[in-house]
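A single protein chain has been omitted; all remaining protein chains appear in their positions.
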Amino acid sequence: MPTLARRLSRRLALTLIAMWGAATLAFAGMRLVPGDPARVIAGGVQANATPQVLDAIRDQYGLREPVLVQYGVFLGRLLRGDLGESYQLNQSVSGVILDQLGPTVALAAGASALGFSLAVGAALLTAGRPGPRVVSRALEFGSISTPNFWIGILLLAAFSFRLHWFPVIGDGGLSALVLPWVALALPIAGVLAQVTREGLERALGQPFALTARARGATEHRVRLRHALRHAALPVLTLSGWALGELLAGAVVVETVFARQGLGHVVVAAVRGRDFPVVTGVVVLSALTFSLVNTALDLLYRLVDPRMRQAAL
Amino acid sequence: MSAPAAVPYDPVRAAEARARAPRRRWPFRPGVLLAAAFLMLVCAAAAFPGLLGHAPDQVDPAAALRGPGGAHPFGTDELGRDVLARIVYGARPSLLVGAGSTLLAGLAGAVWGLAGALGGRVVGEAAMRVADVLLAFPAILMALLVVAVLGPGTRNAVLAITVALAPGFARVVRVQALVVRDSAYVRAAVNLGLSPARVLVRHIVPNVVAPLLILATVNIGTAIIAGASLSFLGLGPQPPDPEWGSMLAQARDYLDVSWTLALFPGAAITLTVMSATIAGRALQARYEGRGGG
Partner (left out) sequence: MSRPLVEVAGLSVEFPARRGVVRAVRDVGFAVHAGECLAVVGESGSGKSVTARTLLGLAGPAARVRAATLSFEGRDLRALTPREWRLLRGRRIGYVLQDALTSLDPLRRVGDEVAEPLEVHGLATAADLDDQVVALLAEVGIPDPWTRFLQYPHELSGGLRQRALIASAIAARPSLLIADEPTTALDVTVQAQVLDLLDARRRDGTGTLLISHDLAVVARLADRVSIMYAGLVVEEGPAADLLSSPAHPYTADLLAAVPSLDGPVRRPREISLAPAARSGCPYASRCALADDRCRAESPPAAPYGPGRTVRCFRPGQDPPRAPETPPVTVPVTLPVPAESPAAERAVVSVRGVTKRFRSAGGSRRTAVDEVSFELRAGEALGLVGESGSGKSTTARMVLAEFAPDAGDVLLDGEAWSGLRERDRRPRRARIQLVDQDPLSSFDPRFTVQRIIGEALPRGFTGDRGRRRVAGLLGDVGLGPEILDRLPAQLSGGQRQRVAIARALAPGPEVLVCDEPVSALDVTVQAQILALLARLRRGSGLSLLFISHDVGVVRQVCDRVAVMKDGALVEIGDVETVLRAPRAPYTRALLSAVPRLAVGRRTAVPIPVPDMDLKGPT
């Protein structure tokens, strides 16, 4: 399939461009902060870096050269996979990221599984059924309008402090993950449920659904075998957005539940202006985001045969 | 923090639908009035917080962490400050971040997207490639990067969220502008011999801007949540200035003593977001019911 190969190489090129864009933005950001760039990289004035450390940084980043050369050195280092050193944490940035990746992935994966199942379940049960639909719509509207840190705090207050069902803080075990999952999943589930139900209802109103019913298909069959695939298309389109929401939510939820993780690290880095860490996380998430979107794109073509022939 | 979904809006189909369909009732119709009333209250609080009479920063250690009731209808925080007063004073930064960033992002997105659709090969391509790159990583990171560079604060939070939202708006505007540009009515206008400038001003821009306005209105709620998230993380307005998100961050540390401390600021955010969304959708229904113009 030449179109598929072309599409794939296009997406991969876009991934590279996105990473380059992310790196460029990070570099520009670093240079935009007033003051000695070496000191900025070391963590600002309050970091109290020794002159030796500053000199080492200047060598490492080529800071004595013109800006364009600095940019080249910066990109060259990234290209070699060297994300640099966090002078605030006294650890290599890749080390920091690797240490913290696990808990965040566990949080995000569980929450997206929960969010998608809630959304699809609710949509399948309520599409085209006036009574349940109203209830579900009200719940979705509520969960969309509620910031997930407030959901998290309320869950903590009720289930950890009052009922003691789940630990207040802690990274150990599944029980510590349940509340964060719920807090992270609900707003996403709200949006996805709306989109899924709209897709289902649109599909159920199409002539092919009528035709399927006229063949004697049960309501179950019409929904699961016919309509659900059609509803999956807009959901797939939105999944890229959902991933962004998930990352944003993870940052907040990790703070609420005082969990370890990348979100926690990035907030601390932004607050302390630990630029090497910020740069590392930005480039890494540009990569993840682009790769996931590429996967979604392929999945979309798998679900919709009409897309397989389309040019580009 | 979301980029608005890039669903092309087809004005012709929409217009036909709105003329054909018996006006579909919005499920929360009685809520529209309530929402408007609540929004007015929030706006009043943002404009004249002093009317309440309570000071948001009056410390009273003797009355710390009281539950709701008596002289403090919403209770007091860990320093004995009146929660109600802090919520009232917190309305201004919250609204400023929500509405301000949406407005700026909408303006930037409109120019950006129109340039992308109509700017010809070089400008158009360049505009959209930049948007593609920015959309290729999560909006939250854009916002965090901006804060990392500019530092925390209300103004910077507005800028951060603007930067995060604008590429999404740009893409929506571009898709919409392309739909309009290739529409049969623009074709008809060209066949009449109208000049390109006239076609742009009379047919393209109005049919692009109207749905953008609706989108932006509905999006204000998202921007408010984004702003509250930033300040919850300590990256928005700085203490001791009250803001709903940062109040929740403080309340998080006293959950074991007083859970009501977390109740009211969160409710303020959620109710404001709900009201803004309801009002936005009501405007949308109104626009679509009338056929705009």
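Note that the chains are named A and B in the order they appear, and that numbering of residues resets to 1 at the start of each chain.
Following the convention adopted for this analysis, contacts are C-beta pairs under 8 Å (C-beta built on N, C-alpha and C of every residue); 3 or more make two chains touch, one makes a residue touch a chain.
What you see is a predicted model; the values in this text were computed from it and never measured.
Within the full complex, the chain left out of the display is in contact with A, B. In the complete complex, the hidden chain is touched by one of A:133, A:226, A:259 or A:273, namely A:226.
Of the candidate positions A:75, A:168 or A:217, contact with the hidden chain is made by A:217. Checked against the full complex, the one of B:50, B:67 or B:206 touching the unshown chain is B:206.
Hidden from this view is one chain, which touches chain B at 11-12, 14-16, 18-20, 22, 183-185, 187-195, 202-203, 206-207, 210, 291-293.
Against the chain not displayed here, chain A makes contact via residues 3, 206-208, 210-218, 221, 225-226, 229-230, 303-306, 309-311.
The criterion applied here is as follows: only the chains that are shown with their structure count from here on.
Between chain A and chain B the centroid-to-centroid distance comes to 21 Å (mean Cα coordinates, whole Å).
By the touch criterion stated above, chain A contacts chain B in their complex at residues 14-15, 17-18, 21-22, 25-26, 29-30, 32-33, 134, 137-138, 141-142, 144-147, 149-150, 153-154, 156-157, 161-162, 168, 237-238, 241, 243-245, 247-248, 251-252, 255-256, 266-267, 269-271, 273, 275, 278, 281-282, 285-286, 289-290, 293.
The part of chain B that touches chain A in the complex is made up of residues 1-3, 5, 27-28, 129, 132-134, 136-142, 144-149, 151-152, 221, 225-226, 228-229, 232-235, 245, 248-249, 251-252, 255-256, 259, 262-263, 266, 269-270, 273-274, 277.
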